[in-house]
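With one protein chain held back, the other chains of the complex are shown just where they sit.
Chain IDs A, B and C follow the sequence of writing; residue 1 opens each chain.
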Amino acid sequence: MNTFGEYFSFTSFGESHGKAVGGVVDGVQAGTLISLDVIREMLARRSGRGLPGVSPRAAVEPDQVEWLSGVIEEGGQWVALGTPIAFLIRNQDARSQDYAWLRHSFRPGHADYTYQAKYGLRDYRGGGRASARETAARVAAGAIAKQLLADKGITIRARLLQVGQETDPVKIEQLLQAVQAAGDSIGGIVGCVIEGLPAGVGEPLFDKLQARLAAAMMSINGCHGFDYGFGFDSLALHGSDLYEKDGQPVDVLSPQAMSGGIAGGISDGTTVRFRCLFKPAATIRRLYGGRHDCCIAVRAVPVVEAMTALTIQDFLSSE
Amino acid sequence: MNTFGEYFSFTSFGESHGKAVGGVVDGVQAGTLISLDVIREMLARRSGRGLPGVSPRAAVEPDQVEWLSGVIEEGGQWVALGTPIAFLIRNQDARSQDYAWLRHSFRPGHADYTYQAKYGLRDYRGGGRASARETAARVAAGAIAKQLLADKGITIRARLLQVGQETDPVKIEQLLQAVQAAGDSIGGIVGCVIEGLPAGVGEPLFDKLQARLAAAMMSINGCHGFDYGFGFDSLALHGSDLYEKDGQPVDVLSPQAMSGGIAGGISDGTTVRFRCLFKPAATIRRLYGGRHDCCIAVRAVPVVEAMTALTIQDFLSSE
Amino acid sequence: MNTFGEYFSFTSFGESHGKAVGGVVDGVQAGTLISLDVIREMLARRSGRGLPGVSPRAAVEPDQVEWLSGVIEEGGQWVALGTPIAFLIRNQDARSQDYAWLRHSFRPGHADYTYQAKYGLRDYRGGGRASARETAARVAAGAIAKQLLADKGITIRARLLQVGQETDPVKIEQLLQAVQAAGDSIGGIVGCVIEGLPAGVGEPLFDKLQARLAAAMMSINGCHGFDYGFGFDSLALHGSDLYEKDGQPVDVLSPQAMSGGIAGGISDGTTVRFRCLFKPAATIRRLYGGRHDCCIAVRAVPVVEAMTALTIQDFLSSE
Partner (left out) sequence: MNTFGEYFSFTSFGESHGKAVGGVVDGVQAGTLISLDVIREMLARRSGRGLPGVSPRAAVEPDQVEWLSGVIEEGGQWVALGTPIAFLIRNQDARSQDYAWLRHSFRPGHADYTYQAKYGLRDYRGGGRASARETAARVAAGAIAKQLLADKGITIRARLLQVGQETDPVKIEQLLQAVQAAGDSIGGIVGCVIEGLPAGVGEPLFDKLQARLAAAMMSINGCHGFDYGFGFDSLALHGSDLYEKDGQPVDVLSPQAMSGGIAGGISDGTTVRFRCLFKPAATIRRLYGGRHDCCIAVRAVPVVEAMTALTIQDFLSSE
């Protein structure tokens, strides 16, 4: 199904080759001010213009959102009515409605094969739905959630932490240019921090905060790994590293506590930190030609923020 | 809440210091044969007896399951009635019902602090529920799911892949003994493979197979990371590694395809492979005394299998 | 929240005084043919044109549906893609966007008071959402479900059974005209039959077929009562009426069995029969002027069919 969240929910619709993508956001309180600027800024980052490793031809114009319900303009501002907010983003390149993608052969690392296995060729749940195009609706919905959180002092910021083995920002940019020039692709890590989240968000058993965040991140195309706190780096540590030389425990809220802002499935009031691994894209220019990002992590940054915001707001709305 | 799964669901109950832990498994078809041996075998592994790095004092007797409903014995076999299967596992050490844990000070890497923040001291949703004790019920429920899957030719096997930086089984055992002797703790990786899973399991958008598996694994205490396919190792690769030297794509179903058995959120019919990172435990014998596992990954192996089985069976029951 | 159904779901959006009402239907199989004629026919009945007791001024033009996603036209037919079907119905009388309704005083039998109590004046979840306007989206979505059912040989037909105390169709029409002329309102009963439903639909415990149908009907504005089988008329009967004079039980599938097509929460393969009571509308022309239906049951007929179809299809999609 195509709904994310239970108490603050986002229902996604639209095919990449159809009229529009869009969504319905349910659970916004009446009177909430919605800044279109925040939405535009996130959609602009998703478009990739001016980002390293995104060729000028691959970058697209930021998408225009049309609001169908749930908001009214009052004095130059958008105000939520408390009803479902429905919006759409028209697909501009309507000419491509020839659905030529249906005739693609199976490529490794692509979903062509599994969609065919699950649905058969005539069904667009795969090709038409699961393309990067759909993330535009996620970003627009997530931008609304991000604002609700910001109103409560909770900020969400993601950024590109690593590309291949490289973590230095300058060298990352050079590496991306080299891979782009070679017509190849490379993996990367997007890090995300949630600041201002109060202690107490998450459930002790199955709905741990990290469990829901992991599911949200792993629902993004190309994300093949997730960790939080020290994550996989904790293999280099021992439990005793959590204690001072005199045997006193480090402060439970300090970074050395390895918590990543979460303990027992519940936020501890410190900064939540997690990482998302994006694998090298399978479709590369050297072999297929055309316009392809050399590192999908680059444009995934606002999608990570959007899915994080939807997840956290759903938790807050459940209380 | 304390229910996992929608179409094949497991509702967990019981406090570590109360009368019993147990659960209700809903969605088993009438007539299914249930082997108590499979359940005992998984509970025995969870008990830790004879496992490396588990001190003899820490290991416990495997738990005895009492069946309350949903099954009848017929000719020496347990047969499912199609109704909810309720079971309980009595807590043997009933003497410890003094709830002394309530008086613990806050330890780093533990949930004491967050439970206090969320619920207050009087509430056992944290300390009494989120202890490792509760995983006995998960393992019993998961063992049922594992049998349903085995009946369809789907097998789930987890094992300890890495401890600290070590991956060689012999050296892992030595390392565990050394850490145990030092009264310290260390992190580890549990790998899991699902064999025989047909192509087509998972949903293209939010309920991707990897998203649900990640959430299930991250709901296990101490699991701080998840990846599948090449996961974080794919940072050493390029997209061109997916192609032969002549530019032909590697077979979409071969291991080189990096898929980990999943593409576009949907199983591709090959072996599904994923990894779970367990951090070093915060409570160490050197400082706290008592009986503590030096590597929580060791006894997490059957829990990983159980949560995997519950996740996969929930997907299959939804179709 | 604004979603109906779990396995075949309808998410509703739109305010009566906003740009549009509409919805997202999730769960239609790829390749399903959608007849726009069926949708138009149901929307036409909802518009009330030519129906008894609906004044010419109250009747409106049938609504035009715009399809945003999930369907493509192929050879003059609409074909489902297997993806969410999003649609909108523009509000034609856009001039009325002055939201004057917010200034209404509280009327008896109206929701003004409760919406104010729950949400406060600025929130349109009441006035803007819960108006009869929203039922246009329900009818469009239900018309899709009705077609899926018809493809399986299941037909759903509702009709006006009773107005006030009158059950004779000719006298009903005269009664409606008299009440309309008097500027008053009156209650009525809509009966609904489901034919061709196979035995086995419904769950034995909480999700009984009659429980879900009752909830769906009671979610329609003005519906204050529901019964099935002999319903409230069974107060005139005894259990022995279910048996022949010789003590033999009547055929379990005959009408005398009082089952209404359901036993133990599960359809028995015979015609399912239920009734919905619509109370007299509180807003009457004699006192308020304007255009008001004298019997809301009249135009509720296609809404009853729509909600029935959504309910039944959700059950079928769960299997």
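Convention: a residue touches a chain if its C-beta (ideal position, glycine included) is under 8 Å from a C-beta of that chain, and two chains touch if they have at least 3 such contacts.
Here the structure is a predicted model, which means the values were calculated and not measured.
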item: Given B:Thr11, B:Ser47 or B:Thr114, the one touching the chain that is not displayed; value: B:Thr11
item: Chain C residues touching the omitted chain (full complex); value: 1-4, 12, 106-111, 113-115, 117-118, 125-126, 129-130, 134, 162, 164-165, 179, 184-189, 199-200, 202-208, 210-219, 221, 224-232, 234-243, 247, 249-253, 256-260, 262-269, 277, 279-284, 286-287
item: Where the missing chain touches chain B, by residue; value: 1-3, 9, 11-15, 18-22, 24, 26-27, 29-31, 67-70, 72, 81-86, 88, 119-120, 122-125, 128-129
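Convention: only the chains that are shown with their structure count from here on.
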item: Distance from chain C to chain A - Cα centre to Cα centre, in angstrom; value: 39
item: Computed distance of Cα centres, chain B from chain A, in Å; value: 27
item: Contacts with two or more other chains, residues of chain B listed in rising order; value: none
